[in-house]
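Here's a slice of the assembly, chains where they normally sit.
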Amino acid sequence: MTINEIQDEIIEEFAFFDDWMEKYEYIIDLGKSLPLIDPKYKDEAHLIKGCQSQVWLHAANEGKQVDFTADSDAIITKGIIALLVRVLSGQPAEAVAQSDLYFIDKIGLKEHLSPTRSNGLVSMVKQMKMYGVAMA
Amino acid sequence: MATATKNKSTKKVDFDKIRKDFPLLKREMNGKPIVFLDSAASSQKPNYVLRAMDHYYKKLHANVHRGVYQLSQEATDAFEKSRRLVKEFINAPSEKECIFVRGTTEGINLVASTYGRKNLEAGDEVLISTMEHHSNIVPWQMVCEEKGAHLKVVPINEDGEMIMSEFDKLLTDKTKIVSINHISNALGTINPIREVIAKAHAKGIPVMIDGAQAIPHLKVDVQELDVDFYTFSGHKMCGPTGIGILYGKAELLNAMPPYHGGGEMIETVTFEKTTYNTLPHKFEAGTPDIAGVVGIGAAVEYMQKIGHEAIVQHEHELLEYATTELKKIDGLRIVGEAKEKASVVSFLLGNSHPYDVGTILDKLGIAVRTGHHCTQPLMARFGIPGTVRASFAFYNNKEDVDKLVEGVKRAARMLG
C-alpha cells in the first residue's frame, strides 16, 4: 500500500470512534503494544528531545525503502508514533521525503504535532522525512 | 473594583462572586467549561486590571517623565502611583527601592549581573537550593562561570524541604549571596526564609528571595523580613504579562553598578563621561512598560481589597481538600509534602507519564501543567522526568477540585 492508501485506511478506522475517549483508548492501546524499537537504539544518538516527552527514532535502509522503528516514554506519544511508523515505514525513501501526512489532521490529532507542544513529535516527523531525503 | 468585597479581614469574602471578575474563566476548553488549575504558571486577570490598562491607553498615554505637557504629567502620575501602591503592598521603606523589571527572571538577572558581577571573585560562593526555578539557577551559573565563583546547593529531604543543618554547613565565609525561593513552584514548599535571612545576616551575607510564587498567596513585608532583594512577577498575581518588581535595599542598590544604559537612567551624558541618575531610575533605562506598570498597580489594589488573610484561608482549604481526595486514588503519589505548603499539588499517577495524564485532563477541559516546571535539577533529585501539577488560586473552588479528582480517576482508568 502507498503512504496515502495507509493514511486513508487509518482515517476510515478512526471514523468508527464516537468520541475522543474511544479514540484515545485506541491510541493508548497502540502505545501499549510491544516495544517498537530495538532497545539498543534507545540511546542518546537516537533520542529526539522534547520538553514534555522523549522520542527515539531509528531508520534502516532496505534497498530503496526505509524502515523506521521508534519509541517514546509517553504512551500517547508512542501510540501516535505507531501510526506514523505504520504510514511511513517500508515505503520508498523518496515517497517518505515527499509525503504529506494529512491523516493526523483528519483524525483530530493535529495538536499533538504542534511545534509548541514540545513532545518531540514534530521533530520526529521532520527527522523521518530527512531520512527519506538522505536515503533516496 | 466592582465585586471584591469591602471587608478586609474578619468578615467572609464571597469567592463565588470574585470568580466572576475573571472573564477567561467563562470560556470552554475542548467543549467543556474550563477548569483552570495552572495559576502557578500564570494567573488569570480580573476585569478591574484589564479596564485600568485600557483606560490608560485611551485616556492617559504619553511617554512618561520629563514631558511638560499635561498628558505626559498624567501618564507619569499614573505610572508613579503604581510604584507607590507596590511600595505599600510589600511595605518597602521607600518607592525608590521598588524597581520595575519585566518579571522575576529579569529581577534575578539584574542582581546577578550587577551585584553579582561586582562582588563575586574567584573562589567565592553563591548559595541556592535544590528546588530553585531555572531562573534562580542559570543567572548565578553564568556569573559564577565568568568570575570563577561556585554555585553551592542546599539539599532537600524526601518531603521537599530544605535541610537546614546542611544550609548551616554550606553558609560559610566564602558565601557572597544567598538566593532562595520563597515558595517552590514545583512542590509548593514554603521555605523558612526568615531563618535563612537571619542566619545569613548573622554572617553579614545578603539574601535575595525569589518571590514569584509567594506574592500571589502570602502577605509579604520586606521590612519585617529584613530581606535584601525580593523579586516577583505581575503576571502571577492577577497583573499583566511583561512587568514585575525588584525590591532592593537602597544601600545595596546605590552601591551597584547600573544595569542597562539608555534614556532615563542617566543624569548627564557626554561622549567622555556619563553620570547616572538616582534610584529607582538608575535601573530603569528606556521607555518603561507604562501600561504594564499601571496594570500591576491595579492588580495590587485588587488583591488588597480581597485581602491576604481571606486568600490564604480559601486556598488552604482547596489545598487540603485536593490533597485528601487525590490521595484516595490508587497509585497516585504526591511529590512534595512539606509541612508548610502553598496551594500547589504535584503528583504522579502510577507509572503513567505526566504528558499522558495532562493530555487526558486537557480533553476533559482541565488545565494542569506537566513536565519539569523549569526545575530540572529538582526532578533529577527525585529521579522523575516531571510531574502533573495542579495549582489553585483564590478564584478556584471545590468544584474545580472535584472535577480534577474525577479527571485523574478517568485518566487512571484509561492509562492503567
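The chains carry the letters A and B, assigned in the order they are written, with residues numbered from 1 in each.
The rule we apply is simple: a contact is a pair of C-beta atoms (placed from the backbone, for glycine too) under 8 Å apart; a residue touches a chain by one contact, two chains touch by 3 or more.
Being a predicted model, the structure only gives us computed values, none of them experimental.
Recorded composition of the complete complex stands at A x2, B x2, labels matching the chains displayed.
Definition applied: only the chains that are shown with their structure count from here on.
Rounded to a whole number, the gap between the C-alpha centres of chain A and chain B is 39 angstrom.
Within the complex formed with chain B, the chain A residues making contact are 20-21, 24-25, 28, 51-54, 73-77, 112, 119. Contacts from chain B toward chain A in the complex involve residues 30, 352-356, 359-360, 363, 370-372, 385-386, 414-415.
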